[in-house]
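To start, the structure under review is shown below, and the notes come after it.
As you look at this complex, bear in mind that one protein chain is not there, while each of the others sits in place.
Order of writing sets the chain letters: A and B. Residues in each chain are counted from 1.
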Amino acid sequence: MTAPASSLTIDLAARFPGAVSADVRPGYGGFIVPAEKLIEVATAIRDEFGYDLLSAVTGVDYIADNKMEVVYHAFKTTGGPAFVFKVQVPRENPVLPSVVNIWRGAEFQEREAWDLLGIKFEGHPDLRRILMWEGFEGHPLRKDWKEPFFEEEVKPFKSRWPDGKHTFAEVKNPFRDNLQFPADFDPEKVTFTDPEEALYKSLKKYHSETRDGIETDHILVNMGPQHPSTHGVFRAVVMLDGETVVSLKPVMGYLHRNHDKIGERNTFLQNMPYTDRLDYFCSMTNNFGYALAVEKLMNIQVPERADYIRVIMSELTRIQNHLIFLGMFLNDLGAMYTPALYAFEERELILDIFEEVAGARMMCNYFRFGGVARDMGEDALRKARELVFDRLPGKVDEMDRLLTENEVLVSRVKGIGYLSAEDAIRTSMTGPMLRASGVPYDIRRADPYSIYDRFDFNVACRPEGDLLARYMVRIDEMRESLKILGQALKQIPAGPIFPGKPQYQVKVPAGESYGRVESPKGELAYYVVSNGKPNPYRYHVRPSSFVNLTSLEQMCIGEKIADFVAILGGIDIVLGELDR
Amino acid sequence: MYGKGILKGLSVTFMRFWNTYWQDAIWAWRRLTTGKKHYGSAEGIAHRSSKNARGIFTVQYPEEKLPVPEEFRYIPFLVFDEGAEGAKEIRCTSCGICAKVCPPQCIWIVRGTDPATGRPRPQPGDFFIDADICMNCGFCSEYCPFDAIKMDHDYEIASYTRNLYDMEKLLKPASYYEGIRPANAAREDEARRAKEAAKAAKAEAAAA
Partner (left out) sequence: MENNELNLPGYEIPEDVKNVVAVTTLDRLLNPVYNWGRRSSVWPLMFGLACCAIEMIAAQASRYDLARFGMEVMRPTPRQADLMIVSGTVTKKMVPAIVRLYNQMPEPKYVMAMGACASSGGPFKEGYNVVAGIDKFLPVDVYVPGCPPTPQALMNGLIMLQKKIDKEKISQVRWYRKGHDSVEIPVPILGPDLIDPRRIPDIKAAAAQPVTTPAQAGG
């Protein structure tokens, strides 16, 4: 685990005397940068200090201080802890310069901060709402914005006990539904802003041109939100010249379930099962990241055995996720069903272990602050050992044999969707996407958490930067995960799995923390701010699929529309985490 | 050679295909000779969801069902001990911890009052769980100090209407609980007995 203070190893305050100051609030770390100096300081952070990967940009509404704070977490792709810096802006007029030109990976996250918190980023190329629709009333993550089914600031709600007469939430709302409108709102008189208009305007200009004496038009194609190859309710608006993509905009938010807002109402523990539902293939790694973030704040040690169980569960999750990736990716390429069916067969066996240990196939809700919920019994360990030592290696090889050399597949993916290492870093790619571009950056190695520093494994990495590399990286990674699993299952010690007695109300000291894990899809991180109360003051998820989409347009331009589907499949997005 | 990769892949699919039917044949033969080791028997299902499974395996739900492990959780239910003459001794004391810990806040509890005195008594007056909000997280049963609310194994609860469970629907006997979670129930009983014994010993010591 990294100490939050280690980012102070670089004294930014000395580099910019008088402008930048260290953040001295108890429990906080990093530096506070004035808005007007942000561009200069950020450039220095990237170029002089080498923090080339901007992981997260998010806002916090400190309503008591009448301030909005934008928090940046930057990392070095060579490894090491986070460099945290913040910008504070007044709440009434939250404007600051955008860092998109320094780290393009900030693009979507800044849009999200605008959408949910109403923070304006000057110089952002395309500052529209991203998760909600254009025309939605208010910025929901502001502390004074109340959702229609608002009951109380924080849970537990008083109406549940001791006089918990059941009432439907609808009854309490004047509109008898999950709705709220401004006073004297008259739907018949108002003309609505068309949510699509701004979107279409942001595309490269729709125009006709003459080529060889023939007038041609570009074609606008809407893919999704209901489309079999978008892995859920993702939508992309594509501008085509014939069959070639000339411009593309991803549209998200069709599964925006308000994790952040609900998370701030919940108690710390209550967020745990909600994290399951982010990346619903990998509930174990989701739990892991959140547990790490809160444990950092609480400063507790995890017992040895629990750590091993955590690693075993995460790596099984990774294998299971990559298997599904292969199946779905091949599905996108037109190899309908067979690879997916094979993948699901192995996945079921892994889910059986989850079900036996954690009680559910998908929504495991297995991690607790300080340990895990239940011990992994002998039977489950035996099953895991059998799978890891006897079955899965052969099955991974079988998948490899089934697909990798297939000439049709190779000609379909080789050289498609190229992304160079520099671009990948600039757009904040993480996970297999980044490693397939030749950057061996894996959080398990670069900034080891839990007990990953004890295991011997290689960081799967391919230099080609195309779809084939992305596919191969996943296969390599499954093999590496099996290596880790083999070691963990041999070494797992006996002992407690939880320090002390399980508590449903945890005491979390005030402060901020950033817990990140290498989820199968990339860097999944949680930014948690506590003010010492039983509920997090700010709970933010830094989703991997969401940020990984930043480079989608770049990868698709110049490719055929049919390849767009493959490129999207190669990113391995999952909507629960993308939209939250 | 162009096409080698495709042939290699086809060999994999062929082996899968062969294995599936070969396994079926083996199980059919066993069934003929021993009469009981049916493909869909508990043994057959266990074998075919182990590492030794070969080929494709399908559970013929609803005729045969995949057994769920002990820890499996679905919707919670309330446990009652069967007292004399079928009296239901509800374990719940309406302490409210489950309602407080429930993440989507889908538990509603009315604290019971004694009809004679009007004072609160350790029994729920009413208990609701909105099964269409419940996220099956298991916190309620994990943190209930009285082993009174437990996660059910019954998943065959599809209905034609929205599901709001009241106390009547939620109550299930302790014997049912012991049936679905024998190891947990035994452990908890043990702990409860130990606690009671300790209490009794303490009371004795105080009396002496």
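Everything below uses one rule, namely that a residue touches a chain if its C-beta (ideal position, glycine included) is under 8 Å from a C-beta of that chain, and two chains touch if they have at least 3 such contacts.
Bear in mind the structure is a predicted one, so any value in this text is a computation, not a measurement.
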Original post:
Which one touches the absent chain: A:Leu54, A:Ala113, A:Ala340 or A:Ile425?
Top reply: A:Ala340
**OP:** Pick out which of A:Asp65, A:Glu122 or A:Glu152 touches the chain that's been left out of the picture.
**Re:** A:Glu152
Original post:
Which one touches the absent chain: A:Pro195, A:Pro303 or A:Pro502?
Top reply: A:Pro195
Subject >> Option from A:Lys172, A:Lys414, A:Lys490 or A:Lys507 whose C-beta touches the chain left out >> reply: A:Lys172
**OP:** Go through chain B and note every residue touching the omitted chain.
**Re:** 56-62, 65-66, 74-75, 103-104, 130-136, 155-163
Subject >> chain A residues touching the omitted chain (full complex) >> reply: 131-133, 135-137, 140, 146-152, 169-170, 172-188, 190, 192, 195, 225-228, 232-233, 253-258, 261-262, 265, 273-274, 277, 280-281, 340-341, 344-345, 347-348, 361-363, 575-576
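As a convention for this text, only the chains that are shown with their structure count from here on.
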**OP:** Report the inter-chain centroid distance for chain A and chain B in whole angstrom, where each centroid is the mean of the CA atoms.
**Re:** 32
**OP:** Provide the residue numbers of chain B that touch chain A in the complex, in ascending order.
**Re:** 2-6, 8-9, 11-13, 16, 49-51, 53, 56-57, 68-73, 94, 96-97, 99-103, 105, 107-111, 120, 126, 128, 130, 135-139, 142-143, 151, 164, 166
Original post:
Where on chain A does chain B make contact in their complex?
Top reply: 155-157, 159-166, 266-267, 269-274, 277, 338, 341-342, 345, 348-349, 352, 355-360, 363, 365, 373-374, 383, 386-387, 390-391, 398, 401-410, 502, 504
